[in-house]
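In this view, the complex is presented without one of its protein chains, the others remaining in place.
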Amino acid sequence: MDFVVIFFLVCGLVFFTGGAVGILRFPDFYSRLHPAGKLDTMGSLLMMGALSLYNLHHFTLGNMLTSLKIILIVAFVFLSSPTAIHGIVDAGMRAGLGPWTKGDRRR
Amino acid sequence: MKAAGLLIVILTGGLLIYATADFPPWAYPQSPASTHVSPRYIEKSIEETAVPNVVTAVLADYRGYDTMFETTVIFAAGVACFLLLRIRVEEGPEEQLFRHSLTGMTIRIKDGRKAPSDLEEFERIDAHWVPQDLIIKTVCRILIPFIQLFALYVIAFGHHSPGGGFQGGVILGASVIVLAMSHDLRSSLQRMGEKVNALLCAAGVLIYAGTGALCLAMGENFLDYGILAPLFRCDPVMARSNGIFMVEIGVGIAVMATMIRIYNNVSSAGRYDEGL
Amino acid sequence: MTQLLSEILTKYNYWIYITLMMIGLYAMIAKNNLVKKIVGMNIFQTAIILFYVSIGSKKGGTIPIIKHDHGAASHVVHAAEYINPLPHVLMLTAIVVSVATLGVALALAIKIYHRYQSLEEDEILAQIREK
Amino acid sequence: METLFLFVSLYLCLIMVLSLYRGIFGPTVLDRLIGVNAVGSKTVVLLILIGLIYERVDMFVDIAMAYAMLNFIAVLAASRYFQKRKGLYKEMK
Amino acid sequence: MDDREIRNTMRQQRESDESDSLSASLPERGGVPASIVTFFILFSLWIVLSGRFDLFHLTLGVLSCVIVTLFSRDLLFPEPRARGLLGAWIRFVSYVPWLLYQIFLANLHVLYLSFHPRMMELIDPQIVRFQSKLRKDLSLVTFANSITLTPGTITVYVSLDGDFSVHAIDEKSREGLPGEMEDRIARAFGEQ
Amino acid sequence: METVTSIKPLLAVLVSLAVTPILVSSRSPNVREAWTFVAAAAKFAIVISMLPVILTGTEIVYTVAEFLPGAAIRFRVDALGMLFAIVSSSLWIVTSAYSIGYMRGLNEHSQTRYFCFFALALSATIGVAFSANLLTLYLFYEMLSFATYPLVTHHQDQEARRSGRKYLFYIVGTSIGLVLPAMVIAYNLSGTLEFSSHGFLTGAGSKPLMSLLLILFIFGFAKAAIMPLHAWLPAAMVAPTPVSALLHAVAVVKVGVFSVVRVLTGVFGIDLLHSLNLGPFIALVASVTILMGSFIALSQNELKRLLAFSTIAQLSYIVLGVGLLSPKGITGGLIHIAMHAFGKITLFFCAGAIFVATGKKNISEMVGIGRRMPITMTAFFVASLSIIGMPPCGGFLSKWYLALGSLEAHQMPILLVLLLSSFLNAAYFMPIVYRAFFCGPQESMFESGVKEAPAFCVVPLVITAAVSIVLLFIPQPFYRLATMMVLKITGA
Amino acid sequence: MSQHYPVLLVTVPLLSAFLISISGWLNKRLCFPIAVAALASASFFSAGLLSKVIHKNVVLYRLGGWAPPWGIAYRVDYLNGLVLVVVSLVALINLISTYRSVEREFSEKLGAFYTLYVLFVTGLLGITVTGDAFNLYVLLEIASLTGYGLIAMGEEDRAPLASLNYVYMGTIGACFYLLGIGYLYIVTGSLNMADISAILPSLYQSRAVLSAFIICMVGVWLKMAFFPLHAWLPNAYTFAPSAASSLIAPLMTKVMVYVMLRLMLTVFTPDFVFSAIDINRSIVWLAVIAISMGAILALTARNLKKMLTYIIVAEVGYMVGGAWLGNRAGMTGAILHLVNDALMTLCVFLVVGNIVYRMKGHSFEDLRGLFRKMPFTMGAFAIGALSIIGVPPTCGFFSKWYLLWGGIQAGHYAFVAALLFSSLVNVVLFFRIFEIGYYESPTEAHGGGHSQGSIEEAPLSMLVPLYLVAVGLVVVGLYTGAIVNNVIRLAVPPGIV
Partner (left out) sequence: MIWQLDLAILTLVVVTAVGAIYIKDLLGTAILFGAYSFLMCLLWSIMGAVDVAFTEASVGAGVSTVFFVGAVFRTTRRTKD
């Protein structure tokens, strides 16, 4: 059980790292949204899944509900994160920020 | 200015750092702050108020009077924002935009002219009109009830877990703000009009102060909830718990309404026609 | 030297709160933009909150919500096990005050902007002087 | 296990530094928004981790949840700004 | 874009007209009143949140749910009556694991990209437009969000007609659109 | 010393204060002036009603409020205060009548304001007269300063504005800048401000400190117009003549001198001044003022300015008298308060009457006026005799005592000063009288149409002139009061 | 009932503020009567408390029934009993007097205005009555926040900027105070003033206590506009609407002076303030500079209201200096001047309110010929001015007396000189105003075509309260002895001789 938890945690961390590195490395605002939107979401899914699993160590009703709450948070993140990303992207489009295309300078 | 600022900052900072030398080490369990007054709160709160969350117990009972004024501060901020910003739309030079719902045509009505007579077909729109984004709108629509329920949960469970009237109230207010942002200000105003909101503001604080005054009226000191026991049909300790709960509800209502009020005023610059 | 080091280690929290507060104070004094000043003001206020919360923290203490089972006979609670709740209560109030002040300050900034079409203090003062 | 959580948390802090870089130096405001959003999502996880370190997760979950909700609102507000005020650079001189 | 916006809004209007007329003419059509459904959904959430089942807290829960229902009944379900809810839920839930799997894959891809030393050569961001066959708001939104979550694509814009603008990060991500996902969502929301 | 508690002093102060609302509200000038008379009469009656008690050697005390131990707002009617109060309250009646004639004769504006502030000023004067301690004295002193400001600047033109500024600068500047700290220091030293017959500062401080206090007090009461601080008085002559008459011949300047006398006798005490040997200093200051004032008066052309400088000189007689620190000298100084008041007010009345009748202000234009206005100028002659100190007028009596006092104190230079000053007085008054009566008709500058001023103007000046004469023969109340006072302060 | 006075004093206005807010939306006409009733009852309670204090010594009240170090306690002693009466009376009189101008300026937002008004007063009353250091902070924020709102509503364009500057400075001030309380809390562990002062003596040598004291003082000085920290005050008070400025100007700085006194006398006891640390002479020097600079700055003002605000700056110097002289006379003078200055400032600001009501302005040009136009208003102004100058029997004299006495006793002659200098400058200042009003004929622009000498006096509802205050100045002056003997003498702790 602990092993699974640790595995998921580490996976989550890897995703998070990817997200952070991606945000730094990608050339423009639109492409930066990809790691920010996806990797972070996935990272939190994995990590929170792991934590909720760990929380079930001592199985009680209370702990189970707590784990459920963590899952609820995940669900919430899954619903809100793409929406937020979409909001940002939409804002960028309306603000008139042209997407980076191959061959442009980084910005 | 910058140099003066720097000088002042260095002087003040120096004074403050100088003073830290006589502080007890950070997080030292035997420091006076941890041994003089607070142990009683921790050790007696369940006994005396039946509230496990000591912060809530202290907030709403031992130092409930502070919290009443804290809520009043928020209330005052709401009133001040209203007083400062609110302008009746008729007053300013105004250019109203109306959109014909069927054709999507936009007509512009300068100040002084009458609005279209059959308003069913025309819809007031914002000056910077953007079509409401489908995704944001839909997702927010779905999320808002859950946010609200969560907010109510936070208010209700302030006794047992972190949270309470203030936090819940803010989240509740935020849910309405989300509505105003994802749809538009007018649709949030339809749900919670300016007047209702203002009345709720005052009502929330009135609940708080009224609870206190009720204790006074029943012959005990102000905010001494123990005397309310006959009212709740329980023992004085539980009465304290319930009193705290009533107070938290008041705080929640007031904070919610005020947050909405400040948002409405700030984001529409007092015109209440279009928000963020 | 070691004394100084231990001094730093035991008090770094207080030092950083001072740093933070001075950042806020500097912004309030030296910045020209009214909204920047408001941000500085908020940082200033949070620094004080940080200070108070630092007062409250306690080695080996847990969060100040008493562990208890539903309806179980209340066991003896030791104050040393829980973090000092009083600063938290005070700081709740302080946060509320800061958000209230923020609201009013922003409302004022909007009002000023409507009159002068600027948020820069020097530009506004120049406009006033012109009149 | 607590030690592990502690290290995980510290690592998350490190990652937050990276995100914050975007937040502070991001060329456009929207880049900052992405950075801050990323910080927010890490914060939620960190909150739960702290709860586990304190062994009082049930208390911290609520905060995390409120957090997730309100972070969303802040990002929404900022993006609404651009939806209404077209022009990312227009006002910047 | 303007022209599209006008079309959108026209459709929006039409829809709202329809829903108005529906609710006006056929109040008794099958299904459960939306407010009751809302109440129960909310109450189940409350149970999860509260974790206390004594009378006092349950009463509070009921009260809270009633308040929220009163305030925002029409937010969760714009129509006054909800129909076929159970089936929709089941289908939707069955869609989720697949989605998660896709998301996982997508993430691996992006992860690969972001760690790749020559990342700049691999990516080729472009905005793709396509017309979706989905019609319902909810399904459109689900689709849009799923796109955002999956391989290297982000929904930039979606109109009520189902016009999608998608920012795709590379060739591989572009190929998969609209693809299998649309079908699955159509199935999940009963549009097929 | 026996004391009685009675509310009468307060009533005497308040009676004119009480009448101001009536004055403000009444619409008809006749009603207004009738009330002024009523108030004046009432005040005089109250003051006189206290006289018998005082003459028996009893003092009347009334405490309004005590704000510090030893510093209360308290009235104490003693001989000196009584003397002053009788003079000023009796003259108010006369002046009221004169005011009516003058103001109506010249058709002045804002008469209501004029009468109001007149009443207020009189209140303050009586308050000063009856004050039992330095604090009360200061209170009414300041009240008088501010109450007379609108009177001085009655014309509201640029000249009035200038003079008003000067007036305030000297009067208020000195009272706040010098008297107030001196008072606080005195209180700090002795813990009381209550006038006592031997001074309350005895033994309270070193000689330099005492000298400093003395200087602060003497120059602080700038209303006494002691020399470097005299300039306000000529400037204040822009006021309507009744104001100059009552206030700048009687009330205001006498309040200044009265305050100085009170301080010298009640705060320092004769013994202390003796022991610190400060008497000569006071005498010196006073002598300088007497001589300078007289010399300057010689060169004046405008009658009222001449009178003003004459007043400056005459006031210092009183200070001089006290500064001699001898019983006779003090008696002379105190009597001089009354003598000078009746004489000088007559002179002012005359100047005003001439102005009302002819519009002339300058001496050079008054040649031959005696033929046209014989009553006025006769009164003028009588009054100048009184000021010079010639019999058959009251002035002779006070100068006589002063001279005796200087002999008593073995201060020969003072005697010389007195003689020189009398000579100077004659030198500036007599030419006026001479030219008014005895110039040839062809030199007369007045047409036959000019005649006496209205009866309201003439009658008062006749009365005061008459009183000046009578006082030499029946100086009783004043002399009696003065000697009582001297007895009290010297303990002899 | 009477044992609840301390809390009723604060909560009755508080509750009515909410009622006013509600009635502002339902029936505007009710706002004013409710406000009057609230403040009248507050005045009643405060008077009752004062008499109770005089007869029975200190009144304690436990809020929520908790004993002091744990719960919040109200503590009414001689010092704050007096201040309470002043605050509530000043607020009540001002409320009635400004009724018309408020109705004219805030017709739409009457409810909001009165809500803030009453809340402001609640805040001040609370600050005064509380015995808990943190509770004071919260109430301070209520007073400040409502003050910001009230000030910013001035008609002039510059009011919002002035108010925002006030927000910055006020927040720094309040935060410094809070920080100082934090420093005290960290070394004592208590927030109750009495409890802190009981614990402190053993800690007098601690640097933390010293800096807590300095920080608190700086914060309070910021709030009361003590000279180098005064920059916010003149503009804020000048551009505020007249109803607000005549409320805030008399009360805010005075209540902050009260807080300073409370900190000095009760929290950090005189032993610490005057003996353990040796800074009182330098503080008095600061006060000297404050007084002189306030006076000089007032000379430069070309606007009646602004001139008065600089005078307030100087007056704050009086009180701080008096308090820091470290002797009984100086302390008595500071407390007495606190009371008197509130009344004097109220009087002159009410006059300014009347002038603004009629003339629509308060620059020196607007004052021409005012003695003819508004003789009664100017009469009251004269009384107020004389009181500020310090002429007996108005109350200003007596407090100045004590201050001078204290200065002489302490041998601090610069302070004495500064007091006299400022009095003389006040003479110049006020007589300049009088001259303008007295000698110059009104300009046609404001005359509206009516002939000279036509009287356009303020309405009776504004004049009567004004005269109440003006007469009050004299009456308080006459009863100074009673006030000092019965109240202030006992308010100054015996440690100060």
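Chains: A, B, C, D, E, F and G, in written order; residue numbering restarts at 1 for each.
Just so we're on the same page, a residue touches a chain if its C-beta (ideal position, glycine included) is under 8 Å from a C-beta of that chain, and two chains touch if they have at least 3 such contacts.
On a predicted model such as this, the values are computed, not experimentally measured, just so you know.
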Inset, instruction - From the touch rule at the top of the page, work out which displayed chains the omitted chain touches. - result: B, C, D
Inset, instruction - Have a look at C:I65, C:A79 or C:I124 and name the one touching the chain we're not showing. - result: C:I65
Inset, instruction - Decide which residue listed in B:I177, B:L228 or B:I253 touches the omitted chain of the complex. - result: B:I177
Inset, instruction - List the residues of subunit C that touch the chain left out of this view. - result: 12-13, 16, 19-20, 23-24, 26-27, 31-33, 35-36, 39-40, 42-43, 46, 49-50, 53-54, 56-59, 61-65, 83, 87-89, 91-92, 95-96, 99, 102-103, 106, 109-110, 113, 118-120
Inset, instruction - Spell out, residue by residue, where the missing chain touches subunit D. - result: 6, 9-10, 13-14, 16-17, 20, 23-24, 26, 29, 32-33, 35-36, 39-40, 43, 46-47, 50-51, 53-54, 59-60, 62-63, 66-67, 69-71, 73-74, 77-78, 80-81, 84-85, 91-93
Inset, instruction - Name, in rising order, the residues on subunit B that touch the hidden chain in the full complex. - result: 27, 53, 55-56, 59, 154, 162-164, 166-167, 170-171, 173-174, 177, 181, 259, 262-263, 266-269, 275-276
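In the analysis below, only the chains that are shown with their structure count from here on.
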Inset, instruction - Imagine the assembly minus subunit G, everything else where it sits, and name the touching groups. - result: A, B, C, D, E | F
Inset, instruction - State the chain with the largest centre-to-centre distance from subunit C, centres being mean CA positions. - result: F
Legend entry - Of B-E and B-G, pair with higher C-beta contact tally: B-G
Legend entry - Maximum centroid distance from subunit E, chain identifier (CA atoms): F
Legend entry - subunit C and subunit F, separation of their C-alpha mean positions in angstrom: 70
Inset, instruction - Would you kindly tell me how far, in whole Å, the mean C-alpha position of subunit D lies from that of subunit C? - result: 19
Inset, instruction - Give the residues of subunit F that touch two or more other chains, as numbers and ranges in rising order. - result: none
Inset, instruction - Mark out which residues of subunit D touch at least two other chains, giving numbers and ranges. - result: 58-59, 62, 65, 69, 72, 76, 80-81, 83, 85-86
Inset, instruction - All pairs of touching chains, please: list them by chain label. - result: A-B, A-D, A-E, B-C, B-D, B-E, B-G, C-D, C-G, F-G
Legend entry - subunit E - residues contacting subunit A, complex: 45, 48-49, 51, 103-104, 106-107, 110-111, 113-115, 119-120, 123-127, 144-146, 148-150, 152, 154-157, 165, 167, 169
Inset, instruction - Going by the contact rule at the top, pick out the subunit E residues touching subunit B in the complex. - result: 5-6, 8-10, 13, 38, 42, 45-46, 49-50, 52, 57, 60-61, 64-65, 67-69, 71-72, 75-76, 78, 137-138, 140-141, 144-145, 155, 158-160
Legend entry - Residues of subunit F that touch subunit G when the two form their complex: 64-68, 71-73, 135, 138-139, 142-143, 146, 150, 153, 156-158, 160-161, 164-165, 168, 172-173, 176-177, 180-181, 184-185, 187-188
